[in-house]
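The complex appears here without one of its protein chains, the remainder shown in place.
On to subunit A.
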Amino acid sequence: MFTVQWESRSVTVVRAKESGESKTTTYWKNKSHEKKMFDVEPIIADHKDVIHDVVFDYYGRRMATCSSDQTVKIWDEDAQGKWSVTSSWKAHSGSIWRVSWAHPEFGQVVATCSFDRTASVWEEVIGEKVSTTNTPTRRWVRRTTLVDSRTSVTDVEFAPKYLGLLLATASADGIIRIYEAPDIMNLSQWPVQHEIANKLPLSCLSWNTSTYMVTQLLAAGSDDSATPTGKVFLFAYSDNARKCVKIDTVNDITDPVTDVAFAPNAGRTFHMLAVASKDLYIVNLRGVTDSTGTTKLDIQTVKFSDHNCPVWRVCWNMLATMLISTGDDGCVRLWRMNYNKQWRCAAVLKAEGSGPTYEPAPPTPTLAATASATAKFYKKGTIGNQVPWH
C-alpha cells in the first residue's frame, strides 16, 4: 500500500512492498543490508471535513487537530503508542485553520483561529471525579474569544516561553495582532499589545524560539498571488519605537506562501526559517551587529527546487535536526542537514490512495534517474476504493 523512496549519495533507490492485514511495513535496501525504515498507520480522525492542522504539544505527548468541520480534537497516546481522541468540541462557527499549544508551564492551553474571524483560547479543566476508580473528567473551556479581526484569522501561535504568555494572530487582511495575558492565572484577559498592518493578506506566521542575537522575532507569510513582491516578512520588537515593527522582507520568495516555521532553538548561531510555497525554502537568518551597535539581519535564502510540487506544510523536529515538508502530491518529504550544513531530501513518505499526484519533472540532472523511477511508481497509485461522505 505504501511506497518509500530512499535517496542517498551512494544508494540507488529501491522500493519494496509488503502488505499486511492492517499494518503495512516497508523495507528499504541499502547495498547489502535490508532494514525496516518506517511503519505507517492510518488514524481514524472522524473529522467531517478537511483537517487543516495537526500539532503536537511541547512534549509531543498530546496532539491537537482542527478541521473545517468546526471542531477541535485533542488526542492522547496510550501505553501502546496508539492515539485516541480524548476531547472533541465545536470551537468555532467557521472552518478552524490552525491550533497552537501554549507552553505547558501555563497549563493545558490551546488557541484556535477560524474563518469566522475570531481566535479563541481554550483551557483544559479537570472536573469532578465520578468515582474514585475513574480518572476525573476533563473538558476544554473557552477562556476568551479574540474578535478584533474583520477577516478570517489565518494563523495563531503562542510565543516562546521566555516572552511570557503571548499570542500572535495573522489575518487575511494583513494584520498581525499580538495579545498578552498579563496575569497567567486569568486566561480571559488578553489585551492587544501590538497591531502591525501589512499591505498583503497573511496566511501564516511563526515565532522564533531562539534568542541568539535577535529577540522576539516573528515571521509571517502571505498567500497573495497578485503581486510579484517578497512574501515573507520579519517582525521584531523595536526598542526605539517601543512596538513591534516589520524589520525585513525576504525578497527572494515571491510565490504565495502557505506555511512558515522557525526551527526550534538548537544552539545554532543562525536562525532557520522553513517556508512552504511553490517550492520549499530554508531562510537562514543571522543577527549581525554593525558598527553603530544596531542589530540587523543577514538573510540567506536557499531554494529547493527538487520538491516537484507545491508545498503545504513545513515542520521541524524537536532537536531541529530534521525538517518535514508535505506536498500537494500527498507525500511527506524528510529533509536532513549534512555536515556540509546543507539540507538534503532524505526520504519521501507516501501513503498511497491520496489521489492523483504530480508527476515530478526531473529538476536536476542528478535526480533525473530517481525522478523517472518515481514517476513510474506514482502511476500505480489508484484513487478508487474511497468512500465519499456527504
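Everything below uses one rule, namely that a residue touches a chain if its C-beta (ideal position, glycine included) is under 8 Å from a C-beta of that chain, and two chains touch if they have at least 3 such contacts; residues count from 1.
In this section, contacts and distances are computed from a predicted model.
Undergrad: Between "Small ribosomal subunit protein mS33", "TPR-like protein", "GATOR2 complex protein WDR24" or "DNA polymerase delta subunit 3", choose the name on the UniProt record of the chain that's been left out.
TA: Checked against "Small ribosomal subunit protein mS33", "TPR-like protein", "GATOR2 complex protein WDR24" or "DNA polymerase delta subunit 3": the hidden chain maps to "GATOR2 complex protein WDR24".
Undergrad: So one chain is hidden, and I want to know which residue out of A:240, A:269 or A:291 touches that hidden chain in the complete assembly.
TA: Checking the options A:240, A:269 or A:291, the one contacting the hidden chain is A:269.
Undergrad: Which residue among A:163, A:247, A:299 or A:315 touches the omitted chain?
TA: Missing-chain contact among the listed residues: A:315.
Undergrad: Looking at A:52, A:143, A:194 or A:231, which makes contact with the chain not pictured?
TA: The missing chain is touched by A:52.
Undergrad: Spell out, residue by residue, where the missing chain touches subunit A.
TA: Output for subunit A: 8-10, 33, 35-45, 47-56, 58-61, 63, 65, 67-70, 83, 93-95, 97-98, 114-117, 126, 128-129, 132, 136, 152, 203-204, 209-212, 223, 255, 258-259, 265-270, 278, 310, 312-313, 315-322, 324, 326, 328, 330, 332, 334, 336-341, 346-347, 349, 351, 353-356, 358-359, 361, 383, 386, 388-390.
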